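Notes follow once the structure below has been shown.
Every protein chain except one is present and positioned as in the full complex.
Let's turn to chain A:
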Amino acid sequence: MSLDKATVAKIAHLARIKVPDDELDHLAGELSQILTFVEQLGEVDTQDVPPMTSVAAQTLRRRKDEVTDGGYRDAVLSNGPETAEGFYVVPKVVE
């Protein structure tokens, strides 16, 4: 499968990665190569094979419904570029 420039630009935008126009051709080539490589798996007949979800035979771990975490606002906010009155502060994002 090969990707065109427009698709690559769209994927980049959805992932919020800034890609200059002059790199799109190059990236389209690389991504297409990766897809083609993975597509080889399509040659294997997996009709009756259930998807493998884990290498080890294990089941989804569960927790009890108990409050065991949180309550450390300062630590949580410490990485925020801007904070005020216990909130994260970001540029206005409303229409």
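The rule is simple: a contact is a pair of C-beta atoms (placed from the backbone, for glycine too) under 8 Å apart; a residue touches a chain by one contact, two chains touch by 3 or more; residues count from 1.
Going forward, contacts and distances are computed from a predicted model.
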Q | Options "Aspartyl/glutamyl-tRNA(Asn/Gln) amidotransferase subunit B", "phosphoenolpyruvate--glycerone phosphotransferase", "Coenzyme F420-reducing hydrogenase gamma subunit" or "Dihydroorotase": UniProt name of the undisplayed chain | A | "Aspartyl/glutamyl-tRNA(Asn/Gln) amidotransferase subunit B"
**Q.** Residue numbers in chain A that touch the chain omitted from display
**A.** 10, 13-14, 16, 53-54, 58-71, 73, 75-77, 79, 82, 84-95
